[in-house]
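Complex shown without one protein chain; remaining protein chains in place.
Note that the chains are named A, B and C in the order they appear, and that numbering of residues resets to 1 at the start of each chain.
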Amino acid sequence: MNTALELKNVSKSFGLVKANKNINLAVEAGSIHGIIGENGAGKSTLMNIIYGMHRADSGEIHFGGQKVDVRSSADAIEHGIGMVHQHFMLVPTFTVLENVMLGTEGGLMLRDGRGAALERLLHLSETYNLQVNPHALVSDLNVGQRQRVEIIKALKGGAKVLILDEPTGVLTPQEADQLFEILKVLRDDGVSVLLITHKLSEIMDITDTVSIMRQGEMVGHRKTSETSPQELAELMVGREVLLEVDRKPATPAEVRFSATNLGYTNAQGVLELDDINFEVRAGEILGVAGVSGNGQTQLMETLAGMRHLTSGSLNILGTEVTAADQTDPRIIRDLGVGHIPEDRHTHGLVLNFEARENMILGFHDTELAGSGTLFDYKAIQQNCEDKMAHYDVRPANPRLNAKNFSGGNQQKIVIAREFSANPGVLLVGQPTRGVDVGAIEFIHKQLLELRDAGCAILLVSVELDEIMSLSDRIMVLCGGQNVGIIDSADADRQTLGLMMAGQRQEAAA
Amino acid sequence: ESHSDFKPAVIYDMGGKFDKSFNEGVYAGIKKFQDETGVEVMEFEVTNEAQRQQAMEKMVQRGATIVLGVGFAQADAISAVAEANPDVNFSIIDVSWLDHPNLRQYAFKEQEGSYLVGVAAAMASETGTVGFVGGMDIPLIRAFACGYEQGVMATKDDAKVLQNMTGTTPAAWNDPTKGSELTQAQIDRGADVVFQAAGGTGVGVIQAAADAGKMAIGVDSNQNYMAPGNVLTSMLKRVDVAAYETMKDAMSGDFETGVRLLGVAEGGVGWALDEYNADLITPEMKSAIDQAAARITSGEIEVHDYRSDNSCKM
Amino acid sequence: MSTPTPPLPRWADLILLPIINLFAAFFICGLIVLAIGENPIEAMGVMIKGAFVYSGGLGYTLFYTTNYIFTGLAVALAFHCMMFNIGGEGQALIGGLGAALASFGIGLYLPAPLAIPLAVLGAFIAGGIWGVIPGYLQAKRGSHIVITTIMFNFLAASLMVYLLAGPMLEAGQQSPQTAKLAESTLLPKMADILSPLGFDIASTPLNASFLIALGAMAVFYVLVWHTRLGFNIRSVGQNQEAAHYAGINVARTIIITMAISGGFAGLLATNEILGFNHKVVLNFTAGYGFTGIAVALMGRNHPIGIFLAALLFGALTQGGGELDFEFQSITREMVLLIQGMIILFSGALAYMFNPPLARMIAKFVAPKDPANG
Partner (left out) sequence: MADFLYQLLLSFDATLRIATPLMLCAMAGIFSERSGIVDISLEGKLLSGAFVAAAVAAVTGSAWLGLGCAMLAGIFMSLIHGFACITHKGDQVVSGVAINILASGLTIVLGIALFKRGGQTPSLPRDDRFTPIEWWGVDMMDSVPVIGTIYRQLISGHNMLVYVALLAVPLTAFILYRSRFGLRLRAVGEVPEAVDSAGISVTWLRYRALIVGGALCGIAGAYLSIAQGGNFVREMSAGKGYIALAAVIFGNWKPLSAFMACLMFGFLEAATTRLEGVDLPLIGEVPTQLMLAMPYVLTVLLLAGFIGKPRPPAAIGKPYHK
């Protein structure tokens, strides 16, 4: 066997976070090797080490059988490694050609190397069917085109190993297919491709071999032909994927929350939510399913008042909100809406605040902070202690800064705060992302309890299983549109899958 | 050591004792005194507004028996400290409006000295346009300008006198760049002799005139040496004499307070003639200036003081 | 703001690191003193004596300390909201204008117990106005606060020169300054306040403004850590997105913060103008606004820390004046140098000594791994 790239015992920490622990990996020449793992498993870190963007704390890297010292991406490039990063590394104010030239200008003056670079660019774009106008400004390109520029950049030095870090996350299915065709051509040319993705189907479709990472560790290597999506998923998460939730049928009451022809156009003028209609009743959970990036985030943030809807209207507990109203999160909150944000680090918590301060964030105008003009820290402390006990936050130390809690416990703080305000309507985004099994069960139980107490809940999650097991009805978003709302009793993975791909409910049914 | 209890002090103002001008004049007098008597004079250079009073108090605390303040900006400070320390003697230059039994005040008839250099400027000018660059825009500097203008007009009644002030804050005393720009602007408008009364800013005036091959006139101290061949003369304000006299009188114990007004007659103001400008001053000029000085001394010419009515109506 | 530095124990972070930074600053300055041929130890001694030992030294030290407390609080409050207020200088200048207008406007008609608070308020409000405009421009129009506050410093200086040399110039005055303020708005000297109580201290410029500064410290503490507004300010400062999510009006919080921050800076005028000069003179701010940055950085944005840092700078300013008297070639500008070094070491290079210190502590303190075994 001809190994193009081999890692031996590679470790890397960021402060206390051990992002990579003793990683071993071998990639065969002329193959497509997939790497999968949950968010934060350490995939990008590992790739960045190979590409010289990060330095490993310990361990060895071998290229073509030789131990090498990769100190910077320049070294990596020299060894024939190209990388397409998870986040675009393009200068938006530059033309495509300038972006491609960067680093390989071919002389002190741009003039010296421009011709050759253009030629190389055109050659690559022809060989691999990567059409893009070399003189267009990158800021004018759509994501698919930008992706192509990134690939051209990675290939320009004649890469022998090509790393792609979640390249399909931003692509349309057609674009993704096109990308895979390119990867196959590259493989046939003898290039080794390292493909990172979350999507099991992609792994099954295109890779030859696959490695699975979990919490900084390499937990398995498989030949793609000898494994199954189930096995991969279990390795990835380290638990049985399907969690059975003991859910009684809902007893929906009055409509608490509804959207009529809701639309949202962002600052760049892109229509991100298109004519969405739904209603949520007291005592039910409406799940929102969809492939990441199909408008879920925008929907949640629009409903929570963090963005202004641009057309249509909302009815929140009897109050009408239209595009003309300058809503903000305060107004929505005051109407009785609770909100577990999708991203707890950016929105849900102030990481440098103590737990007890986070426990009143957004409620610091209420009694929770004391009844007088000044904060009553006794009350604040007591409030936090009570909630920590009730929601089993560990360590139960109200004076600890939020950043020093583990991810799961951080989430519990947010949940404790929002749930215990007894909201009439609750918006829940990714409630169990990065949370361990025990905590997931706990959170699910709490959600159902709240439902049964009469709360109207809108739940967004990328975990289809979570949606299916918790929701009473499921709305599917695709391309910012509501594809349809079905009863969870009628929902199976296949139906939902088709809807997530854009097929209307009628067609699906 | 009969004078062991005699402790003199001087407080220079912004610009510092090497401003080539006003403060440096005082420094020359102090140095002369030190060289002659061997008595050490405590010195302090003020660099911000808040320091004046503190510096004076400091001097008194350190046992100063005579404190000399340089410049009108120290008037308030010296007034307060003189009030609080009746058994210490004080002296101040360029102030005449205070009243303390332990304070001597020196005022100069700047207009008279300026008149003399105005005569020289008028005679040296070929274009018939001469310039004046002042430091901070205050009545004192207006008095320089006004005296100068009178001297020029008395000599050549169709002459043109251009005037600019550098600014309205003390920073105007120390902005040679602006000084040189103003001079350049005046030269552009035809001036070929420029008189400056602008402290450290004047350095820029002299330099700009020299760079353009024109004439400058120095002020306060003898500045003829600064650009030999391009400094026509300097209007002397004998602050060195005032400083020297203050120290001498205080040392001898015969320190009269009150206001001393020094003009041409008292030798308090004048003009400079030395090896650096000997070639520039023609015999006719010299006799014209000397004659004007004589007529001022005799009272035949009365040079109008801007400060008397805040105007330069002649 | 996360700095990727190894964590230090709290005591080391709060006490040891600042001291090390301070020491580094003094060390470099000491080298410079050595280089110009004087003895740094001796110079230090002179400064300490000048600041604390000589009669009246302490009074002057506390007088300057008062200025630094005000500007330090101003910068620190803005820092809590992650705003960089470099405009303390301009805000203080305009504070002087506010004090003067209040004094000339109402001071004549009211007795001191009423007139003084109004004049103090005048300083606060005027400074606040000069702070709130950049705050507004930042919050609503996205103009970078650093640049706008710098520009506002120059604008304040220009405005004051215009006013003091023009409309507000006292008739017959040679220097650009106003007439004496109304007697009823002037703050009493501390010496005069204390002597009836039986304390006899040297008469120095130290005045009742020192008490205002202490009060401002208390207000700062309560405001930042015990009020809803303070919670808003800190939330916006630590995480704007989370603050927005929590229903805090981010723009309004920024604007209010800058108003109060400017107000604190404006209070400097109570010390310099109402307490000492008794008239508005040019450039009475003398760089205190800039030094406020150093004070806030050293004081870790906490009133106690700010007080200690302000005392340090007060002592440096007062003691530095002593250098002029004692040395031929060192002057009070040495203090500027020290200030610059302190800002460099405790601000820009704040975490330079963090990693080696963390390693050292790890070596000496019993090695107990904090997390993840």
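Here is the rule we go by: contacts are C-beta pairs under 8 Å (C-beta built on N, C-alpha and C of every residue); 3 or more make two chains touch, one makes a residue touch a chain.
Predicted model only: the values in this text are computed from it and were never measured.
Colleague: Among the chains present in the display, which ones are touched by the chain that isn't there?
Modeller: A, B, C
Colleague: Who touches the missing chain here, B:A124, B:M165 or B:I301?
Modeller: Residue touching the absent chain, from the options given: B:M165.
Colleague: Which of C:I19, C:I36, C:L211 or C:I304 touches the chain that is not shown?
Modeller: In the full complex, the listed residue that touches the missing chain is C:I36.
Colleague: Looking at A:L25, A:A41 or A:M101, which residue reaches the missing chain?
Modeller: A:M101
Colleague: Touching the hidden chain in the complete assembly: which of C:L16, C:M151, C:L169 or C:V222 does that?
Modeller: Reading the full complex, the residue touching the unseen chain is C:M151.
Colleague: Contact with the hidden chain only, please: which chain B residues?
Modeller: 12, 15-20, 45, 47, 163-165, 167-168, 171, 174-178, 180-182, 184-185, 188-189, 200, 203-204, 207, 210-211, 226-227
Colleague: Just checking the interface: what residues of chain A touch the absent partner chain?
Modeller: Chain A touches the missing chain through residues 51-54, 72-78, 83, 85, 87, 89-94, 98-99, 101-105, 107-111, 153.
Colleague: Just checking the interface: what residues of chain C touch the absent partner chain?
Modeller: 3-4, 32, 36-37, 84, 86, 137, 141-144, 146-148, 150-152, 154-155, 158-159, 161-162, 287, 290-291, 293, 297, 328-331, 333-341, 343-344, 347-352
Please note the rule applied: only the chains that are shown with their structure count from here on.
Colleague: Given which chains touch which, is the overall layout a line, a ring, a star, complete, or other?
Modeller: Topology of the interface graph: linear, an open chain of contacts.
Colleague: Based on Cα centres, what is the most central chain?
Modeller: Looking at where each chain's C-alpha mean falls, the closest to the middle is C.
Colleague: Let me check something: if the centre of a chain is the mean of its CA atoms, which chain is farthest from chain B?
Modeller: A
Colleague: Report the inter-centroid distance (CA atoms only) between chain B and chain C in whole Å.
Modeller: 39
Colleague: Averaging only over C-alpha atoms, locate the centres of chain A and chain B and give their separation in whole Å.
Modeller: It comes to 77 Å between the two C-alpha centres.
Colleague: Can you compute the centre-to-centre distance for chain A and chain C, using the mean CA position of each chain? Integer Å is fine.
Modeller: Result: the chain centres lie 45 Å from each other.
Colleague: Would you mind listing the residues of chain A that make contact with two or more other chains?
Modeller: Expected reply: no residues.
Colleague: Which chain C residues touch at least two other chains?
Modeller: Chain C, residues with two or more chain partners: not present.
Colleague: Enumerate the contact residues on chain C facing chain A in the complex.
Modeller: 2, 4, 6-7, 222, 225-228, 231-232, 234-235, 238-239, 241-249, 370-372
Colleague: So in the complex, which bits of chain B are touching chain C?
Modeller: Where chain B meets chain C, its residues are 42, 44-45, 47-51, 54-55, 57-58, 61-62, 72-73, 75, 137-140, 168-170.
Colleague: Can you list the residues on chain C that touch chain B in the complex?
Modeller: Contact set of chain C toward chain B: 54-56, 60, 161, 164-166, 174-176, 272, 276-277, 281-284, 286, 321, 324-325, 331-333.
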